[in-house]
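Of the protein chains in this complex, all but one are displayed in their positions.
Let's look at subunit A:
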Amino acid sequence: MGKLLLKLLRDLKEFKGQFISITLVIAVGAFFFAGFSTFSKNLSEYSSKYYEDSNLTDLWVYFDSISPEDINIFRQIDEIKNIEGRYVLDVNQKFDEVTTTLKLHSIPENNKINKIQIIGGGRPTNFQSIVIDTDYAKEHNFSIGDEIEISTPFNDILLKISGFGESSEYTIKSRDTSDFPPNHKEYGIAYVSESTMAYITGNNNYNEVLIDVDDPTDAELVESKIIETSEQTNFLYTLKRDLNLSYKQFTGEIKQQEELAKILPLIFFLVAAVITFLTVSRLVDSQRTQIGIMKALGNNNLKIISHYLGYAMITGLVGGIIGSVLGSIFLPEIFMDQVRAIVSLPGFRINIYYENIVLASLFSVFFGVISSYLSCKKILKESASSGMRAKPPKEVRSTSLEKNTKLWEKLSYGNKLILRNILLNKKRAIYSSLGIVCCVSLLILSFGYLDSRELLIDKQYNEVHQYDLKVVYNTPIEDRNNLGIPINSLYYNTLAETNVVITNIDEVVDSNLIITSKENNFINNYDYNGTLLPLDNQGVIIAERFAKNYNLSKGDTLSLKLIGSEYKGRTIDVKISNISVQYINQEIFATPELLTKLGVNFPPSTLLIKAQDSMDIDNIYNTFNTMNNVKEVKSIDEVQKITESGLQNLFNMIVVLIICAVVLSSAAIYNISIINITERIRELATLKVLGYHRNKINKLIFIENILITIFGIVVGIPTGIVLYISIIKRFTLDNMVFPIILSLDSILFPIIITISVTILCTLSLRRTVKNINMIESLKSIE
């Protein structure tokens, strides 16, 4: 075996270009495989530990108000391990340029459920001290010891920052589904002691109860028992852990990563396997006589086959280890930029899992070994003597194309040569174009993704939302003429927003109900064809994704439980009159008339404003921002910027994908061309001897590669479109829908890139052609 190993190493050296390119493709496959698995494993391990350590609650129970004594009735339920009450309310903080919202929680001294993780400073144990989340603190440059003034519906109060913290309850700090990606500047999470909260609200009561059950599978049972027990109290509704907004979004994202981790690496491994197959086939073919000799010398098949599998093992191991190590280190980093923009994960560090590296390397070797086994098993069946004889010439027939004599006659001999070469080696031509097909598909996916992202932003902020500013008042607007709206410089519409819980579908889901008049054309609903869907007084409009998730269609009835103490847990039944595409967030739209008919009244508290002259937006913003009764002013440009930056990081991912696609297609084209040249070296040398100029020979190879490339592109475009659509559909976040759209550019760029790669590869082969020794043609067939 020692000498065979030596031969193996010398062969590797001789065909180094080919083996390097195979190693490269394998490395890319292993890169994605190890990168994706490491990333998703990191996230899921981190998150389960985070949720466990912080003891994320199993059940949230909402009340209008409940006294600490009253929550004791729940302690009778056997399955409950811990129970904790708290008061939660939104408070505001005014800055010169913006009014922000903090979700303020009371937190007991002996905090056991939803434990907050203190990042700096200390817990808010002192009276009038506050802990705020790290992102909000960073946005506003707060440091420990700073005093902040907040205004609550009850009073204004000065609080001292005792520390910064994070909670597993708010890994994604969105106010509601419409606030995505989270805007850390305008929305934060904060905690105060129970005594501070009592000072704010004026009593010790809670409005939320957190339930920690012994066995999480009992959550449902506990939920029904609680609903039973709470009859007498002013109970509102309950929410299970998997319906919690941030939990749902975060775990959903982890699942998507796991999906991608399955698809992408497979593509690369398959291409690597095909290229390995072709290269080892070629090697085995060219060493046919050597194999015959080895057999004649008494080597058994096992020894010979393990020798040729050695090539795949070496390339697989080298590529697999390099790729998976790089992938484990860099890919999660690239993804984490994207994740960190949305999710707060205190103390998250990327671990490298050696088992992923081992697994990726095993996969790489496996694909290579299988393909090289396939490529040499045929030759082993031959007897030693026939192996030593030259291979019988390949049967050459007239190709089907020649039946169309007119067209055939017109072709030059060079072109005839190319076409026959392709048509007679159909299998190889198809294999070679596989690399191109994958390259084009990945490029279409990448560019399509960029298109989707752009269209999402364009649709959301130019078609769906057509206002410039959103002004939210502290209290419902009684008389709009008294508000001091600078009526001459703007147009406005009013709306009311409220939280509702939908109770008549598979799960209890909370949603946002937006009540606005039919005439409000600042928020528009469209269907997939782009037709405007007007509101009517007969029913509500819901989001298409929502409808799909819960199997709802036009005409179905939804039961909406109104959250808000004034409605006393009332439920209204509404019909679905339309279903609209909602790119960001999922809301329910209704008219005031519809609700009045049902006997509920929602006075508007929000203005949507469009400036008559867009130059005035800043002035109008300032006018409203300084008004006392205004809770917050949101500029749509600001919201758009946050959405854009939230999606910006996807860009890194796309760049990685594009680079890998290019590596893939270059390796494929380079390798196939080299094989093509070495296989026909006598033919090409003869052409040289016959007086063919090098350019003409280069042209032959070039045209052949271009034809293969074009074939690959023709197949790759529909494949790419299918890949793009299926990935975009899988990649849809809970509150973000990527519109499926492919611009002409997204088809053209992949074509241009692929053809350029082919041209560059072919140019790089000119030297190989130049180095073909003419005397080669005089030698006998090996």
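Some notes on this structure:
Just so it is clear, contacts are C-beta pairs under 8 Å (C-beta built on N, C-alpha and C of every residue); 3 or more make two chains touch, one makes a residue touch a chain; residues count from 1.
Please note the rule applied: contacts and distances are computed from a predicted model.
Of the names listed as "ATP-NAD kinase", "NADH-quinone oxidoreductase subunit K", "Chemotaxis protein CheA" or "ABC transporter ATP-binding protein", the one that matches the UniProt record for the absent chain is "ABC transporter ATP-binding protein". Among A:117, A:474 or A:686, only A:686 touches the chain that is left out of the view.
Among A:81, A:160 or A:420, the one in contact with the hidden chain is A:420.
Where subunit A meets the missing chain, the touching residues are 393-397, 412-414, 416-417, 420-421, 424, 682-683, 686-694, 774-775, 777-781.
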